[in-house]
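Missing here is one protein chain; the remaining ones are kept as they sit in the complex.
Moving on to chain A:
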Amino acid sequence: MSLESLTPQNKNNVKRGTVLEAFTSNARQYGIVGALIAIIIVFEILTGGLLLQPNTIVQLIQQNAYVIILAVGMVMIIIATHIDLSVGSLVGFIGGCVALLMQNAHMNWFLAIIIGLLIGLLVGVWQGFWVAFVGIPAFITTLGGMLIFRGLATTLIKASIPVNNTSFNAIAANYLPNVFGWWGPFDGLSIVVGILVVIVFAWTQLRKRTKVAKVGLVPEPMTATYIKIAIATVVIAALTFEFASSGNATQGGIPIILVIVGVLVLAYHFILTRTVFGRRVYAIGGNRRAASLSGINTRRVDFTLFIHMGFLSAVAAIAMLSRLSSASAATGNSFELDAIAACFVGGTAVTGGIGTVPGVVIGALVMGVINQGLSIMGVDSALIQTIKGLVLLLAVAVDIIPKLRKR
């Protein structure tokens, strides 16, 4: 039981991966990224360069924040072979609660947000209880939840509740404060953050290499790491340029909502890939019986998943309420379907066990870019819906058809 078995001689026996292998081994993931880039290029041309305007990008993020937030939770639920149909109704319900607390009870906006998140957690406990401990299929439980919370939202809100708290509304509308001033036409903070992100990315990539080497394994070729860092730098630099030159005369730079989404995406990516809990979610999704025979408490994992989903639904509700500056009974209608679509476009397996947070973020962006691009081109919204439906079908077909041939 020592490390002696991993002598350098053994290392030499292992075939060193080539640069190409480092990329093709994750072909599926790079495939979605490629599709996103292709779609962006197509619409950039079709809209005559309007798609990649700084303010259009900010708008894209603000408009799709809720999909990404919900999809991050939904992907975990789907990996564990469940589904959650109630998230759209929850966005309406919790948004209504928070609006009532601020407008009718004149509660401090921050406290209202905290209570909103607590309600989300409680709803998660409620649905998790039925799914995990009573054993009612998630489809039924959350279909019930969809009706229950839409009904409650309608009762609470009646027609609509306008929110006139400027601090609260700023969450979705405003940018991070311009602390470093303007550097020429650019927002200083955006540039500083952009550079930091590049450094952190390069550092994690290099650290991963050293860690892999330290335990006696062969890391990917150095060239592959450099290529990854180079591509990331170009993408981040381009985004930094866009953000730094967005905004208006007094504000500019990074939308607050982007920070919220970014933190959630990173946190949940970490949870799924690096924690024991994440490992259990994949284990249950891939083979529930094997997982429970490995000592994994599958009920507890299911229960916890729904609490996460409740929390994320509350975050999405708050983001949506802030963006619309008013709660209405219909808010969040069919959001669950947007989130589910983002998951499947982003490579999540319909049968569970497979899926990643970065994947669904890209899935959400693909749908978002298509929406945005077609809107700019003035395509009718009904037709946009049809096209998005076809894209969903195509994305899953591309995933399934190669497997059919294998058989």
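Note that contacts are C-beta pairs under 8 Å (C-beta built on N, C-alpha and C of every residue); 3 or more make two chains touch, one makes a residue touch a chain; residues count from 1.
Here, contacts and distances are computed from a predicted model.
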The complex's invisible chain, by UniProt name, from "Nitric oxide reductase", "Spore maturation protein", "Sulfur oxidation protein" or "Sugar ABC transporter ATP-binding protein": "Sugar ABC transporter ATP-binding protein"
Residue of A:A35, A:A172, A:A291 or A:V315 in touch with the missing chain, whole complex considered: A:A291
Omitted-chain contact residue, chosen from A:V134, A:V276 or A:A382: A:V276
Sites on chain A contacted by the missing partner chain, in the whole complex: 1, 3, 5-6, 10, 14-15, 211-212, 214-217, 274-280, 282-283, 285-287, 289-297, 349, 353-354
